[in-house]
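The block underneath contains the structure these notes are about, expressed in structure tokens.
Every protein chain but one is kept in place in this view of the complex.
Lettered A, B and C in written order, each chain numbered from 1.
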Amino acid sequence: MTVPEGFIVWSVLAPALILFGFALLTLLLAVFQQDRGFLAGVALTGIAGAAVFAFHLLMEAQHGVAESGFGLRYLADAHASALTLVILLGTALAVLVGQGTLERMRLDHPEYFPLLLLSATGGVVMVSAGDLITLLLGLEILSLPVYVLAAWRSDLRQSQEAGLKYFLLGAFASALFIYGIALTYGAGGHFDYANLMAAFSASGFEANLVALLGGAFLLAGLGFKVALAPFHQWAPDVYTGAPTPVTTFMSVVVKTAAFGALLRIAATVFASLEPGVFGGLLPGVLVVLVGATLIVGNLGALLQPGVKRMLSYSAVAHAGYLGLAVLAAGDRGMAAAGFYLAAYTLMNAGVFAALTQVMDDDDRGDGIDRFAGLARSRPWLAAAMAVCLLSLAGIPPFAGFIGKVLVIQGAFGTGHGFLAALAILMSIVAVVYYARVVVAMYFREPSGAVRTQPSRSRPVGAAIAIAVIGTIVLGIAPGLWYTLLDRGQNLLVFVAAR
Amino acid sequence: MISLLLILLPLVTAVVLLFVRTPVAVRGIALVGALITFVTATLLPGSAGLLTPWIPGFGAYLALDPNYAGGILALVASLVMLPTALWASLRVEVNPNRFLSALFAMWGGLMGLFLARDLVLFYVFWEFTLLPSLAMLAGWGGTQRRQATLKYLLYAVAGSFAMLLSVAAIRPLSGAESYLFVDLLAASETLDVLTQTWLFAGFALAFAVKLPLFPVHHWLVDFHEQNHPSGAADVAGALYKVGGFGMFAWALPLLPEGAVQAAPWLLALGAFTAAYAAVIAARQHHLKRLLAYASLSHMGLVAVGLFGLHLAGLSGAMYLLAAQMVTTGGMFLISGMLHARRGSFDADSYGGLASSAPALAATTLLVLFASIGVPGLANFPGEFLALLGAFQASSAAGVLALVAVIAAGVYGVNLYQRLYQGPEPTPVVDLRPLEVVVLAPIVAGTLWLGLAPAPPLRAFQADASVTVRQVQQAAARAEPLAAFEAPAVTEALAAFEGAAVNEPLAAFEEVER
Amino acid sequence: MVPTEAYVALSGVLFSIGAVGVLTRRSAIMIFLSVELMLNAANLALVAYAYHWAGTGALTGISGQTAVFIILSVAAAEVAIGLGILVAIFRNRASTDVNALAEVRL
Partner (left out) sequence: MVTFALLAAVSVVGALGVVLLRQPIHAALALVGTLLTLAVFFVTLQAHFLAAIQVIVYAGAIMVLFLFVIMLLNVEEQHAGARPWLRWLAYGVGVLAAAGLIVGALADPRQIPDPALARAALRGGNAGLIAEVLFVDFMLAFQLVGVLLLTAMVGAVALVQRPQPPSAGAISAEAREAGLKERRGRPGSPEVVEAGGR
């Protein structure tokens, strides 16, 4: 038994390999070199290197040369490369935020950087996976470091509880996911998407119920990761309990990776299921989940007194908007979601990065009082925060607005007008809770009881600047990014169907 | 290219102003920016538009057309913005650079709003313009500004998001090639009555908030009362009453069947708004509140003109919109000048200013008379045509709207008397040279729109005829929904069929003579 | 010969019992044990389906078994991290405190 020729394609693995290599490098360097700045620099170099290759792959995909390797088990098409770039962006922002805040928060463990890079490697594998086993392994590589990071603060009970809770529910989600893999394999006899598609669309395919159950379990497993209601309950506690730099990473990179995988599965394997007796069941379930997520996330955020907790619920709410894109995954949903994820990564990482500057040194104190009068004491920080919040609320000319239009248009295109209307209704609710922070920053007088001098950190400032500029640029010239996603669309289906 | 420049120039000025601190530099940059922008705006008529892909694949274009009705509105708005920017640079003391920056951002946003011929682009400018107006209110408003800002924000956002839903839905549902007006227009026939009505409702909600119309106008009064006493922000706010333009440019032509269903209701609301606001305005003592209600009353007339779905009314509504930009804007500037003299907006604390400030009194009289629709001045042609359209649609609505016009005369004259006649407590300074410079464009605009209405009117009419054609086809094509009966519109159409296209204009020119 | 469906049904029962355990048990380690039960149920289903596909003549029968092999290592990695978190919490607190923290309400 020999490996077939052309089976191993190293070039498609380049971004993941570079990330992994730099993870090992930072790990080794951390032994000798305690200088955080140096380690962060090495990590950023690795991310940049991986980004160069991912960008190259994305450009190739634009010209119709979507690469794949290992017998379609690893895909480097437009979807994969673009989301790889988004993951790298989120990781880079988290590296910067961590570099700027961990020392202040006395969390200065050098393992932060290798763990982030390892996790990002898992994320890259997830969005590029062409079969369920690869996807599972990516999911685990992504998750394990995040469990550790969430429990990072050994002195804060909240953080340890967050880590433990995240781990337990993550393991539960993995179990659901693995059972989904088993059932899908039972229905289709394969693990890779291409063969599953062929099996599911073959005439005479009868195992609809098993396949549907498999799809439902896969959806539930990934639904946990992206915090779709009713699998969202861990999210507010964990996002709030974890150290804020880690929350920055978790809320954007984990979501991007899991949605990337979910979109691909929805667009390929389960799009090929024949309607049959139970047809429409899977999308129907997703519709209910998305609707519930929109309601729970937005109303939940409305009721939170603390800003970090409010943002945690808002992260849940955004899973709902992205869920709309999954419903339209076969259509233009993948491109829409690719844009939304990029915008979301920028604005959400920006807002959490700004939050670290307002919270105090033991990573506590996110009451709205802290934001009172921020516009006067730190006008640029307040403006950056305001831009990110407005973008999250979906107000033009920021990137979040374009993302919202794209997913809502997709929802209409696939006949989910009601859900789109719900999304808009909930957006109005969202404006209220985002505006509360803006109002505090710009109208309220700083109250004497709380410290009003937020910290300043150069790396965090850089992260915020990147996030804000990106949010504005993507809002004004969305074509820069959306075109790359949209033009790669045909290739994606082509790759999966080949 | 000119159109793009017209949007970018104020925006660039806005960004530059953010980084400038010294008062002289701020004033200089604001003046230069405003002048260049205005000159660019004068080059607008007849210039070439712009059409390049913006989000390829999504079907959104950077499409700007200066030769549409919006081009004229952009020109008029620039004419009003020029003195406003100048006035603001003189009168705003706290962080003038940021205030001016917001003002210029608003200028750019408005230009985009008027010129955009792509629905997504239009929406982006629509919402973008909200931000600087919020910032001006929030940063430089009066003591109750927090409440006023929140109210404004919630009304605006609720309306806008309803429109967003319609914007996002219209292309996938109609199967249009792109979000360009022409493509949407071509594809809109494929939408059935029910879909059109729902989509129209989404647009109507947003436009009703910004028009504004009766039940959703509450933000307006607080907005004006709380804004900076210079009145500059109010002028920008008056220019931002673009709901009528949105109706004219987008909702009515694209969704004629929905328009036919909804028009009678909106017509009634518009007439009621006009009368109600005029009556309330007559009872106000706070100068800015009075102006706010007066402006609301004018907007009711705009609505009346629009929802008559009649050629004369439609073009008259647009004309009134343009004219009230000048007159309402001018009145807000004058209120700022009065406040600079007496430090109060209470109309009763003034009186007899005419003797010590005759030039100010004369200017006020001119602008105020224009505002209440005296023939020969700016508002009259628009009001006349809007009323004409209203009468042809429904005589009840017409009568109600007429009440508003009459009430306007009452409160207008009354206001002048309270401010300028009677005993004078203490003399005030007459117009300073700089103030003359500020008011000159307003006076010029008032006279221009009052004396030479035909060219802009013809332009508006050309665009309105598209809507009228659409509405006619829709009415011919579809039975009205059982739930909605539209006798007024059927009547209006019957009346329209009898009237030649140029007849209202001819009638109007006769009155002029 | 017992049909593979029976094995799958059994695995479904085991899986559901495990899921109930996750939802009802309150101590972290018990939740984790229930998750292990769920993983094993999935493995049983995979092995049963591997048999099924091999029996229908498809070439991919054995890959189901290979997947079980990989899932075993996934479980091992999870155990390493999970028990690591528990021990880390234990190290930072007095031993009597662990119960309070290890009780996680879902």
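Assume a contact is a pair of C-beta atoms (placed from the backbone, for glycine too) under 8 Å apart; a residue touches a chain by one contact, two chains touch by 3 or more.
None of these values were measured; they are calculated from a predicted model.
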item	value
Chains still shown that are in contact with the chain withheld from the display	A, C
Sole contact to the chain not displayed, among A:Ala43, A:Leu144 or A:Leu273	A:Leu144
For subunit A, residues in touch with the removed chain	1-4, 7-8, 20, 27, 69-71, 73-74, 106, 109, 111, 114-115, 118-119, 121-122, 125, 131, 133-134, 137-138, 140-141, 144-145, 147-148, 151, 154-155, 183, 186, 206-207, 209-210, 213
On subunit C, residues whose C-beta touches the chain left out of the figure	1-21, 23-27, 29-30, 32-34, 36-37, 40, 43-44, 47-48, 50-57, 59, 61-63, 65-70, 72-81, 83-88, 90-92, 95, 98-99, 102-103, 105
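The rule we apply is simple: only the chains that are shown with their structure count from here on.
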item	value
Centre-to-centre distance between subunit C and subunit A (centres being mean Cα positions), rounded to whole Å	26
Where subunit C touches two or more other chains at once, by residue number	none
Subunit A to subunit C touching residues, read off their complex	133, 136-137, 140, 144, 147-148, 151, 154-155, 157, 160-161, 163-165, 167-169, 171-172, 174-176, 178-179, 181-183, 185-186, 189-191, 195, 233-234
Contact set on subunit B toward subunit A in their complex	53-58, 120, 123-125, 127-128, 130-131, 138-139, 145-146, 149-150, 153-154, 157-158, 161-162, 164-165, 167-169, 171-173
Residue numbers on subunit C that touch subunit A, as the complex places them	8, 11, 15, 18-19, 22, 28, 31-32, 35, 38-39, 41-43, 45-46, 48-49, 52-53, 56, 58, 60, 63-64, 67, 70-71, 74, 77-78, 81-82, 84-86, 88-89, 92, 101-102, 104, 106
